[in-house]
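Some chains omitted; the rest stay in position.
Chain naming follows the written order as A and B, and within any one chain the residues start at number 1.
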Amino acid sequence: MATEAETGDGRAPDHIEPLRVRFSDTDAGGIVHHSNFFRWLEEARLGLLRGIGVSYWTIADSGIHFPVTACSAEFRRSLRSEDQIEIALWLVGRSRARLEFRYEVRLDGSVVATAKTTHALVNDSGRPIRLERDSNLWNRLGELEGD
Amino acid sequence: MATEAETGDGRAPDHIEPLRVRFSDTDAGGIVHHSNFFRWLEEARLGLLRGIGVSYWTIADSGIHFPVTACSAEFRRSLRSEDQIEIALWLVGRSRARLEFRYEVRLDGSVVATAKTTHALVNDSGRPIRLERDSNLWNRLGELEGD
């Protein structure tokens, strides 16, 4: 079971993204394909960015990208089509070259999966970059951590 | 049943792409999700281009794109994970502004689905363009039709 430290030191999630499981998220096992959890985590990250007023497209158009360099998940329960879930996420690591998030996927208040993603910061050519210390994005993300 | 006219006037396919159905192509109904047939058709188009010596990336890098503007399919039989299928395709329409393909998805020699896609030609900004009459791509595609 994920400890508080693993999911953000007990602080409230930085964002909660509601999401309905699509039928096409399932596989012939009758349940959601595990790969699709990672697609939902991404939607939660985009929702977080919208929530702090910095849209994905603004960031991308300014030449900043956050590819996933590592990810992991543990699945406690399976999910089915039409399940109405919530993705809680926490920014748990922030440097000028790297971001780290933790997640809980919840159904009816109970945690069905926990996950973690690590992101590099790269430019349009895929080369590592560092966030400007006074950029809007850096400051907004900093406010999350300061919660 | 598709007539010869529907699938290329009886001439041999311009390309046959072998493909194994992925488990993640299936859904909770236990069979392949119908949307994935369109993903396979695309692989067959890429295979056709490779076969005539003009790779997708060369074309895309030269600023030419072929978005799907219309598509349709009829499904006769369902498919399962690991089925080893073939996609036969024919270029059935070619103008400087538009391409049209027809397809048969085959399992063990019998046709499980037929399909059709129509493509516009656009530049990097998504604006309609016309293929140059003497371009390599135009000429190579012309050779297919001349079969």
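Note that in this section a residue touches a chain if its C-beta (ideal position, glycine included) is under 8 Å from a C-beta of that chain, and two chains touch if they have at least 3 such contacts.
Values in this document were obtained by computation on a predicted structure and should not be read as measured data.
Q: With 2 chains in place and all of them the same protein, how many does the whole complex in this file have?
A: Taking the 2 displayed chains as part of the assembly, the whole thing totals 4 copies.
In this section, only the chains that are shown with their structure count from here on.
Q: With centres defined as the mean C-alpha position, give me the subunit A-subunit B separation in Å.
A: Whole-Å distance between the two chain centres: 35.
Q: For the complex, give me every residue of subunit A touching subunit B.
A: Touching subunit B from subunit A are residues 23-24, 26-31, 33, 35, 80-81.
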